[in-house]
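Only a single protein chain was left out; the remaining protein chains are all shown in position.
Labels run A and B following the written order; every chain starts at residue 1.
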Amino acid sequence: MKREFGLSIAAGLTAVLVAAGAQAAEIRVLNWNGYGTDLEWAVKAFEEKTGNSVVHDYFNSEQEMLTKLRTNPGAYDVVLINSAFTGQAEKEGLIQAIDTSGIANFADIAPNMATNPDLVPGGEVYGVAWTWGLTSFAINTDAVPTTPTSINVFWDEQYKGKIGWRDDALESVQFAALATGQDINDIKDLDAVKAKLAALMPQIKTFWSSENDWNQFMAAGDFVMAPYWSGSAARSIAKGLPVEFVVPDEGAIGWLDGLSIPTGSKNVDAARAFINYMIDPEFYVRWEAEGAPATANAKAAAALPDDSFNRTVLGNAEIVARVQFMQPVSEENRKAYLELWQELKANSQ
Amino acid sequence: MAMNRILMRLGRVYLGLILVFLYVPIMVMAAMSFNASEFYQLPIVFTTDWYARLWNNSAILDAAWNSIWIASVTTIIATALGTAAAIAFFRYDFRGKAILQVLLFPPIAIPWLITGTAMLIFFFAIGIGRGSRAVLLGHVALALPYVIVVVTARLRTFDPQLEEAARSLGASSWEVTRFVTLPWIAPGVTAGALFAFAVSFDQFVVSYFLSKPGDVTLPVLIYSAIRKGFTPEINAVSTIIIVFSMAMMVVVARYAKFGER
Partner (left out) sequence: MGATLRQRDNFRAVLLISPAYLWLLVAVFLPLSAMLFFSFLSEGPFGDGARQLVLQNYLEFFEKGFYSKLLWRSLKLGAVVTALCLLIGFPCAYVLAKTIKGRWREALFLLVILPFWSNSLVRIFSWAIVLRGNGVIDATLNKLLPFEVSVNLMFTYSAVVIGLVHSYLPYVILTSYLTLQAIDDSLIDAARSLGAPRRTILLRIILPLSLPGLVAGGVLVFVPVVGSFMEPRILGGRAGTFFGTVIEDQFVAVFNWPLGAALSFTLLAVVLLILAVASPVLKRAQ
């Protein structure tokens, strides 16, 4: 009896200690700035729910994210990786396989995304599908009265000097691939892409580089249409700008973002709890109202109000059928695209 | 003499115009911190909301404090080391001097992005890692060339015979430095220190790579938000810092001397 009592005390103590240990966990998240995980209310809610605190570090490009993982082993617990880069991170041993049993919401993720081969290399989950969205373009509805149906509106004489563009080689090449009727993941005729982009150059008024740039330039009338991300467009609309997101007949570029756990993370359990919270419908519905990309969680998507952006634009099967989802791009192709793009920019000076 | 007075007045007008030019973006920055539009739209609709929000944004306030602290330490170290090196360059002829002087240019010429990346992997390889120590190491190194160049420029106006004279009167090397050289180059040293502070306080690329997650400086906070962009809260905190610096400078100007002989 006494012994049992002693045991139960020991067990109780252990439980308390474990709980205290879990409580002390500080999760370090590596993500784009302002991309869901660092929402103030969300971090607070998660901290209250689990006792784990959340600290953020940011990256400004995928290459930088990989470099930070390489040079800081053990520094991060959760990292956002675009599915086109998950395979590379896995191959370099930067991220670990995730035991999804601790992630209750994992079962609700749309099957085609949960088992996307880019996120599940070799049959093991290295990235938990979190959000997806489109890279297409948006227009200023005050300046462009009728919604364009073709991506070729960017080459329209009428909008010469009124076009915004993102100074990104890969995105530019893929856009031109769409405009020339090609597969963005298997571009056969790079010369056609180059010619198309060369013709685009005089149309461009400026490059934008951040979401705020985009909003400011649009608000100030610096451009009337520009490529944009669906989640950012949703935010601009939510903030009251006269913006409409367009998915033209030629299609759009689709991307899928996953949450991964870096190798050497000391808080794997807490990291999984955080990922679970991030794909929770309750979190998503609130985030969506402020402007968010589409969720990978089917249950969360179903919980959206009828007039929400992600339901009306991205919930439309007809639109989704036109989307070409981005696959990993080889380093050779990246270099070739960058060179092509830099040459065009240099020659248009 | 009338001609002289006209020229004098013209000179002052010119100085005023330059100051206006230098302060245009500062004034715009301050104005936008009182503007309701999050997208910096004109015309300005007055609000103090951004300041209220700033008050509750501990991340920005912590980062601002971090920046001030790191810039101050950087300034002290870089000014001391840089001044010593500049005096050595001026006073002594030794082998390899020219090479050492040329070596000051790479840190200035190579874009900070590359230097920052190089520091990140090198510090990782030798085990310094990331954190305030690494940031300080990087900041002092970047500020040093500026201090040395500025102090050297001032030293060029110094007559070495003054040192000779003091020495022939029996002054020790330290006494020569303390009572002859340093007073002459004091304006240069002060300017070097102000440069060092500015370099560190504004340094975003290197600190971006070297600071620990959650323990960052203000420029890092701004730079890491560049993809999403920043809100007028950043303008608000920048305005506070400028106003605070002005107040500090009023104090400094009362006591500092930049050249009264």
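For the reader, a short list of remarks on this structure follows.
The rule is simple: contacts are C-beta pairs under 8 Å (C-beta built on N, C-alpha and C of every residue); 3 or more make two chains touch, one makes a residue touch a chain.
Quick caveat, the model's predicted, so the values are computed rather than measured.
Note that the undisplayed chain, when the full complex is considered, contacts A, B. Touching the missing chain, out of A:Ala75, A:Ile95 or A:Leu170, is residue A:Leu170.
With the whole complex as reference, residues 8, 11-12, 14-15, 18-19, 21-26, 28-29, 32, 40, 42-43, 81-82, 84-85, 87-89, 91-94, 100, 102-103, 105-111, 113-115, 117-119, 121-123, 125, 137-138, 140-142, 144-146, 148-150, 152-154, 156-158, 173, 187-188, 191, 194-195, 197-198, 201-202, 204, 218-219, 222-223, 226, 234-235, 238, 241-242, 245-246, 249-250, 252-254, 256-259 of chain B touch the missing chain.
Interface with the hidden chain, as seen from chain A, comprises residues 60-61, 63-64, 66-67, 70, 92, 165, 167-170, 201, 204-207, 209, 216, 220-222, 331, 334-335, 338-339, 342-343, 345-349.
Here, only the chains that are shown with their structure count from here on.
Between the Cα centres of chain A and chain B there is a gap of 37 Å.
Against chain A, in their complex, chain B makes its touches with residues 37-41, 117, 120-121, 124, 129-130, 213-214, 223-231. Residues 28, 30, 32-35, 55-60, 67, 71-72, 75-76, 209-213, 215-216, 219-220, 239, 241 of chain A are the ones touching chain B in the complex.
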